[in-house]
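Worksheet for the structure shown next.
A single protein chain has been removed from this complex, and every other one stays in its place.
Letters A and B mark the chains as written, and numbering starts fresh at 1 in each.
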Amino acid sequence: MNFSVGLSTYLLVGAMLFCLGLYGLFAKKNVVAILMSIELMLNAVNLNFVAFNRFLATDRLIGNVAALFVIVLAAAEVAVGLALVIAIYRSRQTTNVDEFNWLKW
Amino acid sequence: MFTQMHSLYESAWVIPALPFLSFLLIAFVTKRSKGLSAAISILAILTSLALAIAIVLGVVGSGAEIVEHPAVVNVNWLDIQGLTINFGTLVDPLSTMMLFVVTLVASMVQIYSVGYMHGDRGWSRYFAYQSLFAMSMLGLVISTNLLELFVFWELVGLCSYLLIGFWYHKVSAREAAKKAFITTRVGDFGLLLGILFLYGQFGTLDFAQLAQAMNANLQGLVLAGGVSYITLTTFLLFTGPIGKSGQFPLHVWLPDAMEGPTPVSALIHAATMVVAGVYLVGRMYFMFQHAAPSALEFVAGIGALTAIFAASIAIAQDDIKRILAYSTLSQLGYMMFALGVGALTASMFHLMTHAFFKALMFLGAGSVIHALHEKQNIWDMGGLWKKMPITGWTFFIGVLAISGIPPFAGFWSKDEILAAALHNGHPIIYAVGLFTAFLTAFYMSRLFFVAFMGPEKKENHPHESPYWMTVPLIVLAFFSVVGGLVALPTHNFAFFVRDYVNLNGVVALKEFEPEGLAWGLAGISVLAGLLGIGLAYMTYVRQAIQAEAVVAKFPGVYKLLKNKYYIDEIYLWLIHHIMDGLAKVLYWFDIYIVDGIINGLALITRGSARGLRRMHTGQMQTYALVFFFAVVVIYLVYTLGEGQFAALNPLAMLGGVK
Partner (left out) sequence: MSTIVFFIFAILAVAAAWGVVTSKNIVHSALFLALTFVGVAALYVMLNAEFIAAVQILVYTGAVSIMVVFAVMLTLRGDVGESSPENKKWGWGLFVAGLVFVMITAVILTNADWRILEGPWTIQNSTAALSNLLLTNYMIPFEAAAILLTVALVGAVILAKGVRENK
């Protein structure tokens, strides 16, 4: 099999992860599941950063730095997001985003 | 001499500035202190009076120089592209005369008010308004251009409104104030239009520049129908004086304005503000001369009509202040028709003498009303002659002066007007004027005989007014006696306040030629006055003629006069039927057409919002869905929009970075 793994391959894996996360974002009802989907998308992005770093900038680590910051942000985001979920759950007794509509007119 | 005096003329702005300062001081500082407020106000106006006297002396000393070259000081107020407005002071014989008259009457009235307004709750407010009025009126007379004049013109209107409605707890006072303000505004609108017309044509509102510009380019200024532009503008300008000076048909506000305190009536509605219209016509007289004869004939006609019209109403009135108000209207008509027949000098002269004796009579009437505790009907008075000697004597002087009995002031001015009317070829006007003089003498004597000579009423306990009130009466009486003497030859009034002449379309000041008194004409007018007084004497003192019998003989005429020719009722009918009908149509238009458009817009907005809000589900998943779909669409637009799939460069959509 004359197939070798290149940049495009990594990017395709990232694209798949991203789009699966996107689908989860659109389709899931449970807000925790939506947060998980977002983590998937962030991972896809990170994968892209690192892959670009490996293939296009072989003497520097800027992609790695970016990925590191994304992880930091993701951690913060998860912490705040889950805290929000719990706060909402406490007051509304639901995690169903379909019912998160009280900002509507 | 003249150059030394010039620095005095240049400080003429101090004269209106002092009362204004006093107004500010009273309004913001001394409002709590009655004594201080009055003191400041009177002090300010007395200082202005002293300055005005100084300027009068200066002008008299300057002689012909000041007549040819008025002292003008201009300060640029507004200078934008295509519009230059100055504020300034103009000292010439005419404005000097006005300065003197206004400061004199205003100071007398303010001193008088100390006695008259004693114990009034609005004391400080009253003096603040008085000062504001003095400032506005003095500013008006020394204005150098029409806009400045208009500003002060409106300010005096405002003061008039405030002072008529001074006792605002009285419904009639409030109504009268509104009536005065709205009626004069009708005229003011025409005046403003006239000012705009003038500016549009000549690009300046300065009196001196206008006078020159008119002489320069009068040709070709003809509107459709052969009406000259100047004539049209003149008519528009004249609507201002019609409103302000109470000429027919906008005279209705002046009798009602008597609801204000009597000193106010004396100052504003007899001596000063109402003559602002006459003054304006005098100031713009060069233009009226250009628009002659149509404009001048119109002025003369309106003036004569007002004179006889108001005089005839005055005969049948019983309220002492209303009689004086109609008398004022009549005398204003006199001044107007004097202007109309081309006698600027005589008109201004009459303006001055009238200010003296009419202010005197109003203050006298105020003294009487004060003594009788707000009784205004002359039939409730009587026998005041003995109880109130100073008021009685000074009032008598006023009556003689207005009746044109020599040597009192009214004789000289009235005679000059009548002589000018006949001399300039207006016999009908002359006849009307003469008859009005007779009527004037009659109704003023009637007022005097009934109120002062008639039988005493037991329920009245009149007493002479305090010195605060009698001293101004005496001062004004003095001027009513000697005021006319300035018309005597040598350096007389006519030398300073010159007529204009129109020589082939070029208007210039007339050369001064001393004229002797036409003794024949003077005799006739004195006779008319004496006849009027005699008739009143026979009717109301000797009872030789029964007034009731005369009334019974002409009930219709009496009713007509008593009800002031039903002018108010006609206006009411017009307002009710014509104005209200029009208003209803406009109301309908407003409700259904204008509001319909507005409501329609609102309905469209609301309707579309109703539909569009469905898009806002409030669910972020939907938003994200739309967002990403839009990303795809934008991507497609970027790539396919360039028409070639080869350009499917990912960096192309990042702004072409490569």
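What we mean here is this: a residue touches a chain if its C-beta (ideal position, glycine included) is under 8 Å from a C-beta of that chain, and two chains touch if they have at least 3 such contacts.
A quick note: this is a predicted structure, and the numbers were derived from the prediction, not measured.
Contact with the undisplayed chain is limited, among B:Phe235, B:Tyr537 or B:Phe628, to B:Phe628. Counting the whole complex, the residues of subunit A in touch with the unshown chain are 3-13, 15-30, 32-33, 35-37, 39-40, 43, 46-47, 50-51, 53-55, 58-61, 64-65, 67-69, 71-80, 82-87, 89-90, 93, 95, 97-98.
On the side of subunit B, the interface with the absent chain consists of residues 621-622, 625, 628-629, 631-632, 635, 648-650, using the contact rule stated above.
Assume only the chains that are shown with their structure count from here on.
Residues of subunit B that touch subunit A in their complex: 613, 616-621, 624-625, 628. Residue ranges on subunit A touching subunit B, taken from their complex, read 22, 25-26, 34, 97-98, 100-105.
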